[in-house]
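Sharing a structure here in C-alpha cells format.
Just one protein chain is left out here, and the rest sit where they should.
Let's turn to chain A:
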Amino acid sequence: MKYLILIQSNPRTLEVWEQMTEEQRIAFGRAHRELDAEMLRAGVHVASAGLADPSLARWVSVRDGEAIASDGPFAEVKEHLAGFYLIDCPNMQEAVAWAAKVPDAVNTEVEVRPVLDMSGGEF
C-alpha cells in the first residue's frame, strides 16, 4: 500500500518557523534528509520532495483546446502544500509511524492519505 504524507504550510506553521533559531532551522533540514535516508534503508521510500514557493506556481487550464498558464487568482490562499513523502508500507499504522518522524509533525502536524491502487477484488 502506498501512503502520501502531506506537509502543509499555513500561518500556524509559518509562525513556528519564524520563531526557530538558525541552528534549529539547519537541524530541521538535516532531519528531513535523514528521514529520507532512513525511509530508503527501510525499503519504504517511493518519492519525496519539498516544493518551491507558491509564488513560482502556475495555474494551468485548457479552454477551447488552448492551454493557458497564469499566476492564478489564489494569492489570498492561506495554506499550500510545502512538501510530501510517498511511501510503500503494509498498513496505515506503519504509515502513521513514519509520519510521526517527519520534523514538521513535532512543530504542527502532517496528514497521511492512503493512495488508491489499481487492484480490484472480484465481486
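What we mean here is this: a contact is a pair of C-beta atoms (placed from the backbone, for glycine too) under 8 Å apart; a residue touches a chain by one contact, two chains touch by 3 or more; residues count from 1.
Simple rule for what comes next: contacts and distances are computed from a predicted model.
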| item | value |
| --- | --- |
| Complex member absent from the view - protein name from UniProt, among "Two-component system OmpR family response regulator", "Cell division protein FtsX", "Carbohydrate ABC transporter permease" or "RNA polymerase sigma24 factor" | "RNA polymerase sigma24 factor" |
| Sole contact to the chain not displayed, among A:Gly29, A:Gly72 or A:Pro114 | A:Pro114 |
| Touch list for chain A against the chain that is not drawn | 1-2, 40-47, 88-90, 114-123 |
